[in-house]
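In what follows, a structure is listed as C-alpha cells, so that the remarks can point back to it.
The complex appears here without one of its protein chains, the remainder shown in place.
So, subunit A:
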Amino acid sequence: MLAYAFRRVLSAIPIALIAVTICFFILRLAPGGPFDGERALPPTVLANLRAHYNLDQPLIAQYFIYVGRLLQGDLGPSMVIDGFNVSDLIRIGFPFTLTMAMFAFVIATSIGIVAGAVAAVNQNKWPDYVLVLAVMLGVVVPNFLMAALLQLWFGVYLGWLPAGGWVTGSLWHLVLPVTVLAWPHAARISRLMRGSMIEVLGSNYVRTARSKGLSERIVLARHAIKPALLPVVSYLGPGLSYLLTGSLAVEQIFGLPGIGKYFVQAALNRDYGIVLGTTILYMFIILALNLIVDLIYAWLDPKVRYR
C-alpha cells in the first residue's frame, strides 16, 4: 500500500505540470489584462507596469520564468493587490478557509451519516419525511440566498448571532457561515447514506444476520453501517474540495478573510499570479484528497486491491 501511495504521488507531478501549463496559457488567451480598468493608463505608466511583472516579454519566456519560480516555491506577486505576494495572500487566507471547511466537513459528515441512517431505518415514517424536507432546502436553496436569509433571521431579527465579519478567534462569527457551508453538504451525504443503507438492509447477508437471531442493534452496527458507508466515503474527497473551493459566496456575504473570493475576483481582474497560485493550491489538495479517499476505500472494502 505504501508503494502504491508513492507511485500515486509521483504520477501527480506530470499532472501538475500539465495543469499549470494549460492554466497559464488559457488565462492569457482571455481578452483584457490586469491593468485594464475604467480609466486608461498613460502609455509610459502601462509600459512600466508591464515591465515590472515581465508582461512585456514573449509569452513563452513568461511561461518559463513562471515555472522556474514555481519550482523554487515562489508564486510571484499579485498584480492587483499591491504589497502582498500570492504566497502571502494564501498564507493569510488559506488557514481560515481550511478551518471553516473542516468545521463544515466534520459537522456535515456526522449529521449526514446519522440522519441518513436514521431515515433509512425509519423509511417512509416521519423522521424520513423531516430529512427529505431538510435535504430539499439544502439542495434547492442556493447558498448566497441561504446566507442572506440566515443573516437576516439570526443576525437582524433575533440578534442571537453576529450577522457577519470576523473577530480573530471568535467562534460565534463562524456559526452562520459554517451552517451555510455545511447544509448542502450534509444534505447530499444523508441522501447517499439513506439510499445505500436501504440497499444494504435489504441484502442477503443482513437477512442472514437477522435470521441468526441477532438483535437489530447488532445487525445495524456490525453488519450494515460499514458497507453502507462506501458511497459516502467516495463522495468525501470531492465533497471536501467542494467545501474548500465553494466558500466564495459565504466569504463575500459574511465578509470573511478566506481565499475563495480570489478564485472569482482575481480571474475577473486578470490577476494572473493569484489565479495560477490558487489553482495550483487546489490542484494539490484535490490530488491529495483523492489519494486519501482511495486508501480509505481499501480499508473499508477488501475487494479493492492495489497493484
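In this section, a residue touches a chain if its C-beta (ideal position, glycine included) is under 8 Å from a C-beta of that chain, and two chains touch if they have at least 3 such contacts; residues count from 1.
The rule is simple: contacts and distances are computed from a predicted model.
Participant: Assuming one chain is omitted from the figure, identify its UniProt name from "Membrane protein", "Acetolactate synthase small subunit", "NADH-quinone oxidoreductase subunit J" or "Peptide ABC transporter substrate-binding protein".
Facilitator: Per the UniProt record, that chain is "Peptide ABC transporter substrate-binding protein".
Participant: Per the definition of touch given earlier, which of A:24, A:66, A:235 or A:254 contacts the omitted chain?
Facilitator: Touches the omitted chain: A:254.
Participant: Which residues does subunit A use to touch the chain missing from this display?
Facilitator: Contacting residues on subunit A, toward the hidden partner: 30-34, 36-49, 52, 80-84, 89, 92-93, 95, 98-99, 102, 147-148, 151-152, 155-156, 159, 162-171, 174, 251-259, 261, 268-270.
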